[in-house]
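With one protein chain held back, the other chains of the complex are shown just where they sit.
Per-chain residue numbering starts at 1, and chain names A and B are given in the order in which the chains are listed.
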Amino acid sequence: MEKTIESRELLDVKDLYINFYTYAGVVEAIDGVNLLLKQGETLGLVGETGCGKSVTSLSIIVLVPPPGVIEKGDILLNMEDRAINLLKQRDRALMKIRGADISMVFQDPRGALNPVYTVTQQVGEALLLHRKEELCKRVLQELERDIQEANTFKRFIYNCEKKIYEKMMNTRRRSASLNALSKIPIVNRYQGRLRNEIRKEVVKLLKTMKIADPERVVDMYPHELSGGMAQRVVIAMALSCDPRLLLADEPTTNLDVTIQAQILLLIKELKEKMESTILYVTHDLGVVAQICDRVAVMYAGNVVEVADTLTIFKNPSHPYTRDLLNAIPRPGKEFKSIRGEVPALINPPKGCRYHPRCSKAMPICAQVKPKLTEIEEEHYVMCHLYER
Amino acid sequence: MEPLLHVEKLKKYYPLTGGVFKRKIADVKAVDGITLDIFKGESFGLVGESGCGKTTFGKTIIRLLDPTAGCIYLDASKKVLDEIQELENSSSPRDSKRLKELIKEHDIATFRRKRLKRLRRRLQIVYQDPTTSLNPRMLIKDTVGEPLKVQGLAKGKDLRERVMKMLKRVGLTESHLYRYPHEFSGGQRQRIAVARALVTNPEFVMLDEPTSAVDVSVRGQLLNLLRDLQSEFDLTYLFVSHDLSIVECISDRMGVMYLGKVVELAQTTEIFKNPTHPYTKALFSSIPVPDPTKRKESAPLTGEVPSPINPPVGCRFHPRCPFAMDICRKEEPPLIDIGNGHFVACHLMQK
Partner (left out) sequence: MKAKKARSESPTIKELKFIVTRIKKSPLSLVGIAVIAFFVAIALLAPILAPIPEGQEDPYRLMHYGWTSEPQPPSPEHLFGTAQYQYDIFYGCIWGTRTAFRIGIIVVAGNLIIGLIVGTLAGYYSGVIDELLMRLTDIIWAFPGLLLAMAFAATMGPSLDSIVLALILVGWPSYARVIRSEMLRVKQEDYVEAAKAIGCSDLRVITRHILINSIYPIIIMASLDTGAIVLSAAALSFLGLGPPPGYADWGQMISLSRGFIYKNAQDPLGYWFTWTYPGIFIFTFVLGWNLLGDAFRDILDPTLRRR
């Protein structure tokens, strides 16, 4: 059966099941997740610890760490002319997709940066992998200009360089001859041009990220950067190749509140400028309200409610969403919480996973798992209360 | 109202060593001169971003850390405090002798060894992360019973009963006694930590972000428990947090810290109604509100949070302050009373 995807949709996660085989038992982390992302929208993935939101985002870029195994499901990505199933791609194809079509921003900015490489080297790595042709073209243009202005001797050298860059631009993999050339001491100075182009591109990217004094920052090491700046560098790395989809896994959780506000504003501006699609994973409902167009609420490995942001906050339908919003502290009133605890997923509750804590639980909830049904336009809920 | 804790010009510096001979090259000025009162029975909230020194301040006043300078008067009546003030101003040798006596008696910053150990039963702490604040290889009954044992407050059967009573009070049962921390959820572990803090019947408890490591859906239970315990055991709380919405609900008075100093101090309702210091205003408006109709169009504060090693000269906030004036770059503004028990440290107020 051909798996298809609408042209306005970018990503379609269908029936995803992921298990973690730990020595303590099998953790049923993702239990049939369905998500749809439209082009250009920001979808917030909200839930508490253990609900599976991070694992879901990792599965989209197919980087689920062992002992996690993707049992079944399809993740369809819309690549302009066709749709590809990410879970059925081979490693080589995935390597090309990662960074170029889908990129990810992680929670700990300094953990995502390699401490022994400068900013240029790290952001440049992504550029070199995916935008080499474009950069080589620029170098060639520069070379043409230089050739015209130069004298005979220099012209000879520039022509040699031109040949090297043309070869670099046209070969897909590293050719042996280029490899050898790059190791000879004086000859390999031709690489300087490419490095300059990369550096210029990185400075441009950092300027877009609103980093002050980017010329100085590109040569810094990660430990010299503050948390906010490091996260901006990571976002620059993620956006360097103009990806279709940006996965953001709690990128501001570790940052101070005032810095978080700056980063959120930056993301908002970039969203508008670059029309990128973002999957924003967080547990902070405030952040969701600020930057997300639509929200998917997850609980214990299931998506329990999906709707646009306004509806989720003003008209939450799933009992968990309602209880979660109720638990937001309000001054002068008693603190509300949800009775019970987030369940361990080694032996998850049967039927609807929320039923042990749900104030509206019915007998059927303990036996049959509800399906995600559309209760009004673009508003989906997974609850027996709404199943007809 | 009598202050339970009167802190005067408290400083806590961490020396930075460097070079071959590990000489001191600079100080991390975590707490740089704070004077305030915490009253009996109140819940005092302390907010600020990372590096502002709020956790250091809390740990210093309960004497987990040794202060670099300043005084901490525990349970000193106003009469005594006034007397100390007078004696400090005089210069006669008899007065200075009396001053020394009073300080030795009431200033817990000077307490050492045996007196300090006895002090520990009156000042306690609940840590942020219950996974790391409980010894993973110690039974719950031992963890909660250890304070009583170490302080010599109970033995044998009496100790067991007191531990049992405390555990029941925080919502756990007898079957939990002989278990290890890893068998409990985050919320339960935090309650065990609370039981451990309260088993010696302290007067003052420092709560270091007690809910940030607990699931959102369970936070309310913990906060309600803390509130109930406060009125039942007549406790005074110092609630350190970066989560303003919780502090708004649980604290009576509140202080905002920036780079080792208090920049604003007032009743909680007053501060939220009327934030005055530019940093407080920026901080409050940076918090993302869970209401999609209230979206912000601009970031309230630019620039980075500076490091406490080399704080800016004059008012520490001036490099990021949108209202900075000339005087802000030169002189540090004192904390002044703008009425209603509302204190602000800003030159704008002095006009």
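Everything that follows uses one rule, which is that a contact is a pair of C-beta atoms (placed from the backbone, for glycine too) under 8 Å apart; a residue touches a chain by one contact, two chains touch by 3 or more.
Everything numeric here is computed off the predicted structure, so don't read it as measured data.
Enquirer: From the list B:P136, B:G156 or B:G339, which touches the chain that is not on show?
Expert: Of these options, the touching residue for the absent chain is B:P136.
Enquirer: Considering the whole complex, which of B:D66, B:E101, B:D158 or B:E183 touches the chain not shown?
Expert: B:E183
Enquirer: Which candidate, B:E101, B:D158, B:E174 or B:D326, sits in contact with the chain we can't see?
Expert: Residue touching the absent chain, from the options given: B:E174.
Enquirer: By the contact definition given up top, give the residues of chain B that touch the hidden chain.
Expert: Those residues of chain B that touch the unshown chain are 62, 64, 117-118, 120-121, 124-125, 127, 129, 132-139, 146-147, 150-151, 160, 164, 174-175, 177-180, 182-183, 193, 196, 200.
Operating definition for what follows: only the chains that are shown with their structure count from here on.
Enquirer: Can you list the residues on chain B that touch chain A in the complex?
Expert: By the definition above, chain B touches chain A via 49-50, 185, 187-188, 215-221, 223-224, 227, 242, 245-246, 248-249, 268-269, 272, 282-283, 285-296, 298-302, 304-305.
Enquirer: In their shared complex, at which residues does chain A touch chain B?
Expert: 48-49, 226, 228-229, 256-262, 264-265, 283-290, 309-310, 313, 323-325, 327-338, 341-342, 357
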